[in-house]
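Omission of a single protein chain aside, the complex is shown with its protein chains in their original locations.
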Amino acid sequence: MKSVAILLAIVVMNFLLIRLAPGDPASVIAGEAGAADAKYIAQLREQFGLDKPLTTQLALYVGGVVTFDLGWSYRNQRSVADMVGERLPATLLLTVSAFVVALGVGIGLGVLAATRVGTWADSLVTVAALGFYATPLFWIGLMAILLFSVNLGWLPAFGMQTPVAMAPADRVLDVARHMVLPVLTLALFFVAIYARLTRASMLEVQDMDFVRTARAKGLRTGRILRAHTLRNAILPVITFAGIQAGQLVGGSIVVETVFAWPGIGRLAFEALLQRDYNLLLGVFFLTSVMVIAFNLVTDLVYSMVDPRIEVGS
Amino acid sequence: MKEFWQRYKRNKGAVVGLVALVLIIIVAVIAPFLFPKSPWEMSGAPFQRPFGEYPLGTDMLGRNILSGIVHGARVSLMVGIVSTFFAVTLGLAFGALAGYFGGIIDDALMRFTEFFQTIPSFVFAIVLVAIFRPSIVSIVAAIAVVSWPPVARLVRGEFLSLRRREFVQAAVVVGESHMKIILGQILPNALSPVIVMASLMIASAILLESALSFLGLGDPNMMSWGYMIGASRSVIRQAWWMSTFPGVAILITVLALNLVGEGLSDAMNPRLARKGRA
Partner (left out) sequence: MTEPLLSVRDLTIDLPPGSDRPHAVEKVSFDLHENEILCLVGESGSGKSLTAAAVMGLLPQPSVKPSGGELIFEDRDLLKLSEDEWRQYRGKRFGMIFQEPMTALNPVMRVSDQILEVLEAHGEPGGPERVMELLEAVNLPDPERLKSAYPHHLSGGQRQRVMIAMALALRPTILIADEPTTALDVTTQAQILALIRQLQSERQMGVLFITHDFGVVAEIADRVAVMQHGRIVELGAKEQVLEAPMHDYTKRLIEAVPTLDPPERRPLDRAPTVLSVKGLGKTYRTQGGLFRPRRVVTAAKNVTLSIRKGETLGLVGESGSGKTTVGRCIIRLIDSDAGRIDFHGVDLNAFRGRALRPYRKRVQMIFQDPFASLNPRHKVGDIIAAGPIAFGTPKPEAVKRAQDLLGLVGLDPGVIDRYPHEFSGGQRQRIGIARALALQPELLVADEPVSALDVSVQAQVLDLLADIKRRLNLSMLFITHDLRVAAQVCDRVAVMYRGEIVEQGSTGELFRHPTHPYTRSLLDAIPGKHWRAKRA
(Lines give C-alpha, C1' and ligand atoms only; values in the text may rest on other atoms or scores of the structure.)
Protein backbone atom coordinates (compact mmCIF):
# COMPACT_ATOMS: atom_id res chain seq x y z
CA MET A 1 0.00 0.00 0.00
CA LYS A 2 2.67 2.43 1.11
CA SER A 3 4.88 1.37 -1.78
CA VAL A 4 2.11 2.09 -4.28
CA ALA A 5 1.61 5.56 -2.84
CA ILE A 6 5.32 6.31 -3.00
CA LEU A 7 5.45 4.97 -6.55
CA LEU A 8 2.58 7.23 -7.57
CA ALA A 9 4.27 10.23 -5.96
CA ILE A 10 7.44 9.42 -7.87
CA VAL A 11 5.52 9.27 -11.14
CA VAL A 12 3.98 12.68 -10.47
CA MET A 13 7.31 14.17 -9.54
CA ASN A 14 8.86 12.63 -12.63
CA PHE A 15 6.23 14.30 -14.75
CA LEU A 16 6.88 17.68 -13.14
CA LEU A 17 10.62 17.29 -13.63
CA ILE A 18 10.11 16.51 -17.31
CA ARG A 19 8.11 19.73 -17.60
CA LEU A 20 10.90 21.62 -15.85
CA ALA A 21 13.60 20.18 -18.08
CA PRO A 22 15.12 22.73 -20.39
CA GLY A 23 13.76 22.79 -23.93
CA ASP A 24 10.25 21.93 -24.93
CA PRO A 25 10.54 18.59 -26.75
CA ALA A 26 8.66 20.00 -29.73
CA SER A 27 11.10 22.83 -30.29
CA VAL A 28 14.01 20.46 -29.68
CA ILE A 29 12.81 18.14 -32.42
CA ALA A 30 11.93 20.98 -34.69
CA GLY A 31 15.37 22.40 -34.09
CA GLU A 32 17.00 19.11 -34.94
CA ALA A 33 14.90 18.74 -38.05
CA GLY A 34 16.12 22.17 -39.01
CA ALA A 35 12.57 23.42 -39.40
CA ALA A 36 11.92 25.98 -36.72
CA ASP A 37 8.79 27.51 -38.14
CA ALA A 38 5.94 28.10 -35.72
CA LYS A 39 3.37 26.07 -37.55
CA TYR A 40 5.48 22.92 -37.53
CA ILE A 41 6.17 23.33 -33.84
CA ALA A 42 2.49 23.81 -33.06
CA GLN A 43 1.73 20.69 -35.02
CA LEU A 44 4.34 18.75 -33.08
CA ARG A 45 2.99 20.11 -29.81
CA GLU A 46 -0.44 18.85 -30.69
CA GLN A 47 1.00 15.49 -31.68
CA PHE A 48 2.68 15.12 -28.25
CA GLY A 49 -0.40 16.46 -26.43
CA LEU A 50 1.58 19.44 -25.15
CA ASP A 51 -1.29 21.81 -25.92
CA LYS A 52 -3.62 20.11 -23.45
CA PRO A 53 -4.06 21.37 -19.85
CA LEU A 54 -1.37 20.25 -17.43
CA THR A 55 -3.70 17.94 -15.48
CA THR A 56 -4.74 16.11 -18.63
CA GLN A 57 -1.12 15.72 -19.57
CA LEU A 58 -0.41 14.32 -16.12
CA ALA A 59 -3.28 11.85 -16.46
CA LEU A 60 -1.94 10.78 -19.85
CA TYR A 61 1.55 10.41 -18.40
CA VAL A 62 0.37 8.34 -15.43
CA GLY A 63 -1.71 6.20 -17.77
CA GLY A 64 1.38 5.71 -19.90
CA VAL A 65 3.56 4.66 -16.97
CA VAL A 66 0.98 2.10 -15.88
CA THR A 67 1.31 0.44 -19.30
CA PHE A 68 5.12 0.66 -19.10
CA ASP A 69 5.27 3.58 -21.48
CA LEU A 70 8.03 5.82 -20.14
CA GLY A 71 8.05 8.22 -23.06
CA TRP A 72 10.19 8.60 -26.17
CA SER A 73 13.88 9.23 -26.45
CA TYR A 74 14.03 11.80 -29.24
CA ARG A 75 17.79 11.52 -29.48
CA ASN A 76 17.80 7.78 -29.95
CA GLN A 77 14.45 7.56 -31.69
CA ARG A 78 13.48 4.67 -29.43
CA SER A 79 11.04 4.07 -26.64
CA VAL A 80 12.61 4.76 -23.20
CA ALA A 81 11.02 1.64 -21.76
CA ASP A 82 12.75 -0.53 -24.35
CA MET A 83 16.10 1.10 -23.74
CA VAL A 84 16.07 0.77 -19.95
CA GLY A 85 14.45 -2.66 -20.20
CA GLU A 86 17.29 -4.15 -22.20
CA ARG A 87 19.88 -2.67 -19.82
CA LEU A 88 18.16 -3.80 -16.63
CA PRO A 89 19.55 -7.38 -16.38
CA ALA A 90 23.15 -6.18 -16.43
CA THR A 91 22.44 -3.72 -13.60
CA LEU A 92 20.59 -6.30 -11.55
CA LEU A 93 23.49 -8.72 -11.96
CA LEU A 94 25.90 -6.07 -10.73
CA THR A 95 23.89 -4.67 -7.82
CA VAL A 96 22.55 -7.94 -6.46
CA SER A 97 25.99 -9.58 -6.56
CA ALA A 98 27.55 -6.54 -4.90
CA PHE A 99 24.83 -6.53 -2.25
CA VAL A 100 25.32 -10.21 -1.42
CA VAL A 101 29.09 -9.83 -1.28
CA ALA A 102 28.84 -6.67 0.84
CA LEU A 103 26.42 -8.20 3.31
CA GLY A 104 28.33 -11.47 3.64
CA VAL A 105 31.80 -9.98 3.94
CA GLY A 106 30.63 -7.00 5.97
CA ILE A 107 28.83 -9.04 8.60
CA GLY A 108 31.69 -11.53 8.70
CA LEU A 109 34.27 -8.83 9.32
CA GLY A 110 32.03 -7.09 11.83
CA VAL A 111 31.65 -10.28 13.86
CA LEU A 112 35.38 -10.93 13.63
CA ALA A 113 36.13 -7.45 14.96
CA ALA A 114 33.50 -7.56 17.70
CA THR A 115 34.65 -10.91 19.07
CA ARG A 116 38.25 -9.71 19.14
CA VAL A 117 37.73 -6.19 20.46
CA GLY A 118 41.03 -4.43 21.06
CA THR A 119 43.20 -6.91 19.13
CA TRP A 120 45.08 -6.22 15.91
CA ALA A 121 42.34 -7.97 13.90
CA ASP A 122 39.79 -5.53 15.30
CA SER A 123 42.02 -2.55 14.58
CA LEU A 124 42.66 -3.76 11.05
CA VAL A 125 38.97 -4.17 10.27
CA THR A 126 38.14 -0.83 11.88
CA VAL A 127 40.84 1.07 10.00
CA ALA A 128 40.04 -0.60 6.67
CA ALA A 129 36.34 0.12 7.12
CA LEU A 130 37.09 3.77 7.90
CA GLY A 131 39.25 4.02 4.81
CA PHE A 132 36.83 2.44 2.38
CA TYR A 133 33.99 4.43 3.88
CA ALA A 134 35.88 7.60 2.97
CA THR A 135 36.91 6.66 -0.58
CA PRO A 136 34.85 7.65 -3.60
CA LEU A 137 33.64 4.62 -5.55
CA PHE A 138 34.81 5.87 -8.91
CA TRP A 139 38.31 6.40 -7.64
CA ILE A 140 38.51 2.90 -6.17
CA GLY A 141 37.34 1.65 -9.56
CA LEU A 142 39.99 3.59 -11.43
CA MET A 143 42.73 2.51 -9.05
CA ALA A 144 41.60 -1.10 -9.37
CA ILE A 145 41.79 -0.83 -13.16
CA LEU A 146 45.22 0.73 -12.87
CA LEU A 147 46.47 -2.05 -10.64
CA PHE A 148 44.72 -5.23 -11.77
CA SER A 149 44.20 -4.50 -15.47
CA VAL A 150 46.85 -2.04 -16.59
CA ASN A 151 49.78 -3.10 -14.43
CA LEU A 152 49.10 -6.73 -13.56
CA GLY A 153 46.85 -7.61 -16.48
CA TRP A 154 44.87 -10.11 -14.40
CA LEU A 155 41.35 -8.97 -15.08
CA PRO A 156 39.49 -7.20 -17.86
CA ALA A 157 38.80 -3.52 -17.18
CA PHE A 158 35.82 -2.75 -19.39
CA GLY A 159 32.52 -4.20 -20.44
CA MET A 160 30.57 -7.26 -19.38
CA GLN A 161 31.91 -9.80 -21.89
CA THR A 162 34.51 -10.31 -24.56
CA PRO A 163 32.89 -9.55 -27.91
CA VAL A 164 33.74 -12.87 -29.57
CA ALA A 165 31.66 -16.00 -29.98
CA MET A 166 32.29 -18.71 -27.37
CA ALA A 167 30.72 -21.76 -25.79
CA PRO A 168 28.08 -21.12 -23.05
CA ALA A 169 30.34 -22.47 -20.30
CA ASP A 170 33.18 -20.23 -21.40
CA ARG A 171 30.75 -17.33 -21.62
CA VAL A 172 29.76 -17.73 -17.98
CA LEU A 173 33.41 -17.74 -16.98
CA ASP A 174 34.04 -14.74 -19.18
CA VAL A 175 31.23 -12.73 -17.59
CA ALA A 176 32.39 -13.79 -14.16
CA ARG A 177 35.91 -12.49 -14.89
CA HIS A 178 34.44 -9.20 -16.08
CA MET A 179 32.30 -8.98 -12.96
CA VAL A 180 35.09 -9.20 -10.40
CA LEU A 181 36.31 -5.61 -10.46
CA PRO A 182 32.96 -3.79 -10.77
CA VAL A 183 31.27 -5.95 -8.15
CA LEU A 184 34.12 -5.57 -5.68
CA THR A 185 34.34 -1.84 -6.30
CA LEU A 186 30.66 -1.36 -5.67
CA ALA A 187 30.70 -3.73 -2.69
CA LEU A 188 33.69 -2.28 -0.83
CA PHE A 189 31.95 0.87 0.36
CA PHE A 190 29.05 -1.20 1.69
CA VAL A 191 31.36 -3.80 3.21
CA ALA A 192 32.76 -0.91 5.22
CA ILE A 193 29.30 0.21 6.33
CA TYR A 194 28.02 -3.24 7.27
CA ALA A 195 31.23 -4.18 9.06
CA ARG A 196 31.08 -1.06 11.24
CA LEU A 197 27.40 -1.52 11.90
CA THR A 198 27.69 -5.20 12.74
CA ARG A 199 30.61 -4.57 15.07
CA ALA A 200 28.76 -1.82 16.95
CA SER A 201 25.57 -3.85 17.10
CA MET A 202 27.36 -6.96 18.36
CA LEU A 203 29.09 -4.99 21.11
CA GLU A 204 25.77 -3.53 22.17
CA VAL A 205 23.96 -6.87 22.23
CA GLN A 206 26.86 -8.50 24.09
CA ASP A 207 26.02 -6.34 27.11
CA MET A 208 22.35 -7.26 27.13
CA ASP A 209 20.65 -9.19 29.87
CA PHE A 210 19.75 -12.21 27.78
CA VAL A 211 23.38 -12.78 26.85
CA ARG A 212 24.19 -12.82 30.55
CA THR A 213 21.35 -15.32 30.97
CA ALA A 214 22.91 -17.48 28.26
CA ARG A 215 26.22 -17.40 30.12
CA ALA A 216 24.47 -18.27 33.36
CA LYS A 217 23.07 -21.34 31.62
CA GLY A 218 26.60 -22.57 31.00
CA LEU A 219 26.42 -22.44 27.20
CA ARG A 220 29.53 -22.60 25.05
CA THR A 221 30.93 -19.30 23.81
CA GLY A 222 30.30 -20.23 20.19
CA ARG A 223 26.71 -21.11 20.87
CA ILE A 224 26.11 -17.85 22.75
CA LEU A 225 27.62 -15.94 19.86
CA ARG A 226 25.55 -17.61 17.16
CA ALA A 227 22.19 -18.22 18.76
CA HIS A 228 22.00 -15.18 20.99
CA THR A 229 24.35 -12.32 20.14
CA LEU A 230 24.53 -12.51 16.35
CA ARG A 231 20.91 -13.47 15.91
CA ASN A 232 19.87 -10.21 17.58
CA ALA A 233 22.74 -8.04 16.38
CA ILE A 234 21.88 -8.73 12.77
CA LEU A 235 18.44 -7.11 12.96
CA PRO A 236 19.58 -3.46 12.72
CA VAL A 237 21.96 -4.46 9.92
CA ILE A 238 19.05 -5.78 7.87
CA THR A 239 17.03 -2.63 8.51
CA PHE A 240 19.94 -0.49 7.48
CA ALA A 241 20.61 -2.57 4.38
CA GLY A 242 17.06 -1.80 3.27
CA ILE A 243 17.54 1.93 3.83
CA GLN A 244 20.82 1.80 1.93
CA ALA A 245 19.29 0.18 -1.17
CA GLY A 246 19.00 3.55 -2.86
CA GLN A 247 22.67 4.25 -2.35
CA LEU A 248 23.60 0.90 -3.82
CA VAL A 249 21.64 1.64 -6.97
CA GLY A 250 23.11 5.16 -7.10
CA GLY A 251 26.61 3.73 -6.73
CA SER A 252 26.02 1.45 -9.69
CA ILE A 253 25.74 4.51 -11.96
CA VAL A 254 29.27 5.56 -11.11
CA VAL A 255 30.66 2.04 -11.23
CA GLU A 256 29.00 1.26 -14.56
CA THR A 257 30.41 4.48 -15.95
CA VAL A 258 33.94 3.61 -14.83
CA PHE A 259 33.84 0.01 -16.05
CA ALA A 260 31.70 0.62 -19.16
CA TRP A 261 29.24 -1.91 -17.74
CA PRO A 262 26.25 -2.01 -20.10
CA GLY A 263 23.57 -1.35 -17.49
CA ILE A 264 21.10 1.45 -16.81
CA GLY A 265 23.72 3.40 -14.89
CA ARG A 266 25.88 3.61 -17.98
CA LEU A 267 22.71 4.54 -19.86
CA ALA A 268 22.12 7.40 -17.43
CA PHE A 269 25.63 8.67 -18.08
CA GLU A 270 25.01 8.53 -21.85
CA ALA A 271 21.71 10.36 -21.34
CA LEU A 272 23.58 13.04 -19.40
CA LEU A 273 26.11 13.51 -22.16
CA GLN A 274 23.34 13.79 -24.75
CA ARG A 275 21.11 15.90 -22.50
CA ASP A 276 18.37 13.33 -23.15
CA TYR A 277 16.05 14.19 -20.24
CA ASN A 278 13.29 11.75 -21.08
CA LEU A 279 15.76 8.92 -20.97
CA LEU A 280 17.35 10.24 -17.75
CA LEU A 281 14.00 10.41 -16.02
CA GLY A 282 13.17 6.94 -17.29
CA VAL A 283 16.30 5.70 -15.55
CA PHE A 284 15.35 7.65 -12.45
CA PHE A 285 11.91 6.04 -12.43
CA LEU A 286 13.28 2.55 -12.91
CA THR A 287 15.88 2.93 -10.16
CA SER A 288 13.15 4.16 -7.81
CA VAL A 289 11.14 1.06 -8.61
CA MET A 290 14.20 -1.07 -7.91
CA VAL A 291 14.66 0.57 -4.51
CA ILE A 292 11.03 0.01 -3.59
CA ALA A 293 11.27 -3.64 -4.62
CA PHE A 294 14.45 -3.93 -2.59
CA ASN A 295 12.75 -2.43 0.45
CA LEU A 296 9.87 -4.87 0.14
CA VAL A 297 12.32 -7.77 0.08
CA THR A 298 14.21 -6.54 3.15
CA ASP A 299 10.94 -5.97 5.00
CA LEU A 300 9.97 -9.53 4.20
CA VAL A 301 13.33 -10.88 5.33
CA TYR A 302 13.09 -8.84 8.51
CA SER A 303 9.66 -10.17 9.35
CA MET A 304 11.04 -13.68 8.92
CA VAL A 305 13.97 -13.22 11.29
CA ASP A 306 12.18 -11.17 13.94
CA PRO A 307 9.22 -13.01 15.44
CA ARG A 308 7.98 -9.81 17.06
CA ILE A 309 6.82 -8.58 13.64
CA GLU A 310 3.75 -10.60 12.88
CA VAL A 311 2.77 -10.51 9.23
CA GLY A 312 -0.89 -10.57 8.34
CA SER A 313 -2.36 -11.04 11.78
CA MET B 1 34.11 22.34 27.72
CA LYS B 2 37.44 21.27 29.21
CA GLU B 3 35.97 17.90 30.08
CA PHE B 4 34.68 17.59 26.53
CA TRP B 5 38.15 18.16 25.14
CA GLN B 6 39.58 15.63 27.63
CA ARG B 7 37.24 12.99 26.31
CA TYR B 8 37.81 13.97 22.69
CA LYS B 9 41.56 13.70 23.17
CA ARG B 10 41.26 10.10 24.28
CA ASN B 11 40.38 9.12 20.70
CA LYS B 12 43.76 9.33 18.95
CA GLY B 13 42.27 8.98 15.47
CA ALA B 14 39.98 11.92 16.12
CA VAL B 15 42.92 14.13 17.07
CA VAL B 16 44.76 13.18 13.87
CA GLY B 17 41.56 13.86 11.91
CA LEU B 18 41.15 17.26 13.54
CA VAL B 19 44.74 18.27 12.74
CA ALA B 20 44.31 17.15 9.11
CA LEU B 21 41.02 18.98 8.83
CA VAL B 22 42.47 22.23 10.19
CA LEU B 23 45.36 21.99 7.69
CA ILE B 24 42.94 21.41 4.81
CA ILE B 25 40.86 24.39 5.88
CA ILE B 26 43.95 26.61 6.10
CA VAL B 27 45.05 25.50 2.63
CA ALA B 28 41.59 26.18 1.24
CA VAL B 29 41.50 29.65 2.78
CA ILE B 30 44.93 30.73 1.53
CA ALA B 31 44.63 29.01 -1.87
CA PRO B 32 44.52 32.32 -3.82
CA PHE B 33 47.81 33.34 -2.16
CA LEU B 34 49.51 29.97 -2.73
CA PHE B 35 48.50 29.81 -6.40
CA PRO B 36 47.31 33.24 -7.53
CA LYS B 37 46.92 32.02 -11.12
CA SER B 38 43.62 30.40 -12.08
CA PRO B 39 43.86 26.62 -11.83
CA TRP B 40 42.25 26.42 -15.27
CA GLU B 41 45.16 28.16 -16.95
CA MET B 42 47.96 26.28 -18.63
CA SER B 43 51.08 26.58 -16.58
CA GLY B 44 53.61 24.32 -18.27
CA ALA B 45 54.05 21.45 -20.69
CA PRO B 46 51.26 18.85 -20.59
CA PHE B 47 51.77 15.30 -19.26
CA GLN B 48 54.62 16.19 -16.91
CA ARG B 49 55.27 13.45 -14.38
CA PRO B 50 55.02 14.30 -10.68
CA PHE B 51 57.95 15.07 -8.37
CA GLY B 52 59.67 17.04 -11.12
CA GLU B 53 59.18 20.70 -11.94
CA TYR B 54 55.63 20.40 -10.64
CA PRO B 55 55.29 18.43 -7.40
CA LEU B 56 52.19 16.55 -8.59
CA GLY B 57 52.77 16.94 -12.33
CA THR B 58 50.58 18.56 -14.96
CA ASP B 59 47.49 17.32 -16.76
CA MET B 60 46.86 16.86 -20.47
CA LEU B 61 46.37 20.61 -20.92
CA GLY B 62 49.46 21.50 -18.92
CA ARG B 63 47.57 22.67 -15.87
CA ASN B 64 49.29 22.43 -12.50
CA ILE B 65 47.67 19.55 -10.61
CA LEU B 66 48.73 20.78 -7.17
CA SER B 67 47.10 24.13 -7.89
CA GLY B 68 43.93 22.32 -8.98
CA ILE B 69 43.88 20.29 -5.77
CA VAL B 70 44.43 23.33 -3.58
CA HIS B 71 41.68 25.29 -5.31
CA GLY B 72 39.45 22.21 -5.36
CA ALA B 73 39.62 22.11 -1.55
CA ARG B 74 37.70 25.39 -1.48
CA VAL B 75 34.91 23.98 -3.62
CA SER B 76 34.68 20.69 -1.74
CA LEU B 77 34.57 22.26 1.71
CA MET B 78 32.20 24.99 0.65
CA VAL B 79 29.76 22.58 -1.00
CA GLY B 80 30.00 20.21 1.97
CA ILE B 81 29.42 22.85 4.62
CA VAL B 82 26.73 24.90 2.90
CA SER B 83 24.65 21.94 1.73
CA THR B 84 24.93 20.32 5.17
CA PHE B 85 23.84 23.55 6.79
CA PHE B 86 20.66 23.65 4.71
CA ALA B 87 20.00 19.92 5.07
CA VAL B 88 20.41 20.08 8.87
CA THR B 89 18.17 23.14 9.14
CA LEU B 90 15.47 21.47 7.09
CA GLY B 91 15.82 18.17 8.93
CA LEU B 92 15.76 19.88 12.33
CA ALA B 93 12.59 21.78 11.50
CA PHE B 94 10.77 18.76 10.11
CA GLY B 95 11.97 16.35 12.77
CA ALA B 96 11.28 18.71 15.66
CA LEU B 97 7.73 19.48 14.54
CA ALA B 98 6.92 15.83 13.78
CA GLY B 99 8.41 14.50 17.01
CA TYR B 100 7.01 17.19 19.27
CA PHE B 101 3.45 17.43 18.04
CA GLY B 102 2.98 13.82 16.91
CA GLY B 103 -0.38 12.72 15.54
CA ILE B 104 -1.41 13.95 12.11
CA ILE B 105 1.47 16.41 11.79
CA ASP B 106 3.91 13.61 12.48
CA ASP B 107 2.17 11.29 10.02
CA ALA B 108 2.15 13.86 7.23
CA LEU B 109 5.73 14.97 7.72
CA MET B 110 7.02 11.44 8.02
CA ARG B 111 5.25 10.26 4.85
CA PHE B 112 6.93 13.14 3.09
CA THR B 113 10.30 12.24 4.58
CA GLU B 114 9.86 8.59 3.73
CA PHE B 115 9.19 9.51 0.14
CA PHE B 116 12.44 11.44 -0.08
CA GLN B 117 14.29 8.66 1.66
CA THR B 118 13.01 6.01 -0.74
CA ILE B 119 13.95 7.67 -3.99
CA PRO B 120 17.58 6.83 -4.75
CA SER B 121 19.39 9.94 -3.58
CA PHE B 122 22.33 9.96 -5.94
CA VAL B 123 20.17 9.42 -9.04
CA PHE B 124 17.82 12.13 -7.82
CA ALA B 125 20.73 14.52 -7.32
CA ILE B 126 21.93 13.79 -10.87
CA VAL B 127 18.47 14.47 -12.26
CA LEU B 128 18.12 17.73 -10.32
CA VAL B 129 21.53 19.07 -11.31
CA ALA B 130 21.05 18.02 -14.94
CA ILE B 131 17.64 19.63 -15.23
CA PHE B 132 18.52 22.85 -13.43
CA ARG B 133 21.87 23.08 -15.26
CA PRO B 134 25.10 22.39 -13.38
CA SER B 135 26.13 25.31 -11.21
CA ILE B 136 27.39 25.70 -7.69
CA VAL B 137 23.87 26.67 -6.58
CA SER B 138 22.13 23.71 -8.18
CA ILE B 139 24.77 21.32 -6.81
CA VAL B 140 24.47 22.62 -3.25
CA ALA B 141 20.67 22.61 -3.48
CA ALA B 142 20.52 19.10 -4.92
CA ILE B 143 22.82 17.71 -2.23
CA ALA B 144 20.79 19.43 0.49
CA VAL B 145 17.52 18.13 -0.96
CA VAL B 146 18.71 14.53 -0.96
CA SER B 147 20.47 14.61 2.44
CA TRP B 148 17.95 16.02 4.90
CA PRO B 149 15.72 12.95 5.49
CA PRO B 150 18.10 11.10 7.83
CA VAL B 151 18.42 14.26 9.95
CA ALA B 152 14.66 14.59 10.12
CA ARG B 153 14.31 10.98 11.23
CA LEU B 154 17.04 11.29 13.82
CA VAL B 155 15.65 14.52 15.25
CA ARG B 156 12.13 13.14 15.27
CA GLY B 157 13.29 10.08 17.20
CA GLU B 158 15.11 12.22 19.75
CA PHE B 159 12.14 14.55 20.13
CA LEU B 160 9.70 11.67 20.46
CA SER B 161 11.64 10.13 23.32
CA LEU B 162 12.53 13.43 25.01
CA ARG B 163 8.92 14.58 24.68
CA ARG B 164 7.89 11.77 27.01
CA ARG B 165 10.63 12.51 29.51
CA GLU B 166 9.45 13.81 32.82
CA PHE B 167 11.39 17.07 32.69
CA VAL B 168 9.50 18.04 29.54
CA GLN B 169 6.20 17.14 31.15
CA ALA B 170 7.25 19.21 34.12
CA ALA B 171 7.81 22.17 31.80
CA VAL B 172 4.29 21.71 30.41
CA VAL B 173 2.89 21.56 33.92
CA VAL B 174 4.62 24.77 35.04
CA GLY B 175 3.10 26.52 32.03
CA GLU B 176 5.98 27.00 29.56
CA SER B 177 4.98 27.68 25.93
CA HIS B 178 5.50 25.14 23.12
CA MET B 179 8.17 27.33 21.58
CA LYS B 180 10.06 27.62 24.85
CA ILE B 181 9.83 23.88 25.49
CA ILE B 182 11.03 22.98 22.00
CA LEU B 183 13.93 25.42 22.00
CA GLY B 184 14.82 25.55 25.68
CA GLN B 185 14.07 22.09 27.02
CA ILE B 186 14.24 19.56 24.20
CA LEU B 187 16.55 20.96 21.54
CA PRO B 188 19.66 21.31 23.73
CA ASN B 189 19.29 17.67 24.72
CA ALA B 190 18.74 16.51 21.13
CA LEU B 191 21.60 18.40 19.61
CA SER B 192 24.65 16.24 20.25
CA PRO B 193 23.71 13.38 17.88
CA VAL B 194 22.77 16.00 15.29
CA ILE B 195 26.19 17.62 15.54
CA VAL B 196 27.84 14.23 15.08
CA MET B 197 25.62 13.48 12.12
CA ALA B 198 26.34 16.87 10.59
CA SER B 199 30.08 16.27 10.64
CA LEU B 200 29.56 12.93 8.88
CA MET B 201 27.16 14.59 6.44
CA ILE B 202 29.77 17.12 5.35
CA ALA B 203 31.91 14.12 4.48
CA SER B 204 29.20 12.43 2.42
CA ALA B 205 28.31 15.72 0.74
CA ILE B 206 31.93 16.01 -0.39
CA LEU B 207 31.77 12.46 -1.75
CA LEU B 208 28.51 13.25 -3.51
CA GLU B 209 29.87 16.44 -5.04
CA SER B 210 32.94 14.62 -6.29
CA ALA B 211 30.79 11.92 -7.90
CA LEU B 212 28.60 14.56 -9.58
CA SER B 213 31.53 16.44 -11.03
CA PHE B 214 33.17 13.14 -12.00
CA LEU B 215 30.12 12.52 -14.18
CA GLY B 216 30.52 15.96 -15.73
CA LEU B 217 27.92 17.70 -13.60
CA GLY B 218 30.30 20.05 -11.82
CA ASP B 219 30.10 23.81 -11.97
CA PRO B 220 31.98 24.62 -15.19
CA ASN B 221 33.69 27.60 -13.53
CA MET B 222 34.97 25.84 -10.42
CA MET B 223 37.92 23.48 -10.28
CA SER B 224 36.91 20.41 -8.32
CA TRP B 225 38.54 17.11 -7.41
CA GLY B 226 35.85 14.99 -9.00
CA TYR B 227 36.15 16.91 -12.25
CA MET B 228 39.93 16.40 -12.31
CA ILE B 229 39.51 12.64 -11.99
CA GLY B 230 36.67 12.48 -14.49
CA ALA B 231 38.54 14.54 -17.08
CA SER B 232 41.72 12.50 -16.90
CA ARG B 233 40.32 9.01 -16.61
CA SER B 234 40.57 8.39 -20.34
CA VAL B 235 44.33 8.83 -20.14
CA ILE B 236 44.79 6.74 -17.01
CA ARG B 237 46.99 4.25 -18.87
CA GLN B 238 49.50 6.94 -19.78
CA ALA B 239 49.16 9.30 -16.81
CA TRP B 240 48.20 7.65 -13.54
CA TRP B 241 49.01 10.72 -11.45
CA MET B 242 46.26 12.87 -12.91
CA SER B 243 43.48 10.80 -11.40
CA THR B 244 45.39 9.45 -8.42
CA PHE B 245 46.25 12.64 -6.51
CA PRO B 246 42.82 14.30 -6.52
CA GLY B 247 41.41 10.98 -5.26
CA VAL B 248 43.90 10.98 -2.40
CA ALA B 249 42.78 14.51 -1.57
CA ILE B 250 39.15 13.38 -1.38
CA LEU B 251 40.09 10.36 0.70
CA ILE B 252 42.07 12.38 3.23
CA THR B 253 39.44 15.10 3.59
CA VAL B 254 36.54 12.70 3.98
CA LEU B 255 38.50 10.47 6.35
CA ALA B 256 39.44 13.46 8.48
CA LEU B 257 35.81 14.51 8.73
CA ASN B 258 34.70 11.00 9.66
CA LEU B 259 37.37 10.75 12.33
CA VAL B 260 36.32 14.10 13.78
CA GLY B 261 32.71 12.91 13.75
CA GLU B 262 33.65 9.80 15.71
CA GLY B 263 35.63 11.86 18.17
CA LEU B 264 32.67 14.17 18.71
CA SER B 265 30.43 11.17 19.20
CA ASP B 266 32.79 9.70 21.80
CA ALA B 267 33.12 13.01 23.60
CA MET B 268 29.39 13.64 23.66
CA ASN B 269 28.26 10.16 24.69
CA PRO B 270 30.92 9.02 27.11
CA ARG B 271 28.98 5.90 28.04
CA LEU B 272 28.70 4.60 24.48
CA ALA B 273 32.33 5.34 23.79
CA ARG B 274 33.55 3.14 26.59
CA LYS B 275 31.46 0.28 25.30
CA GLY B 276 33.09 0.40 21.89
CA ARG B 277 36.55 0.30 23.31
CA ALA B 278 36.27 -1.98 26.31
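Labels for the chains are A and B, by order of writing; each one numbers its residues from 1.
We adopt the following convention: a contact is a pair of C-beta atoms (placed from the backbone, for glycine too) under 8 Å apart; a residue touches a chain by one contact, two chains touch by 3 or more.
Keep in mind that what you see is a predicted model, and the values were worked out from it rather than measured.
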Options A:P53, A:G153 or A:P307, residue touching the unrepresented chain: A:P307
Contacts of chain B with the absent chain, listed as residue ranges: 165-167, 169-177, 180, 185, 188-189
Residues belonging to chain A that touch the chain removed from view: 1-2, 208-210, 212-221, 223, 227-228, 231-232, 235, 303, 305-313
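By our rule, only the chains that are shown with their structure count from here on.
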Separation of mean Cα positions, chain B and chain A [Å, integer]: 22
Parts of chain B lying in touch with chain A, wherever the complex brings them together: 13, 111, 114-115, 117-124, 126-127, 130-133, 203, 207, 210-211, 214-217, 226, 229-230, 233, 236-237, 240, 243-244, 247, 250-251, 254-255, 258-259, 275-278
Residues of chain A defined as touching chain B within the complex: 2, 5-6, 9-10, 17, 20-22, 117-118, 130-131, 133-139, 142-143, 145-146, 150, 200, 203-204, 207, 243, 245-247, 249-251, 253-254, 257-258, 268-269, 272-273, 275, 277, 280-281, 283-284, 287-288, 290-292, 295
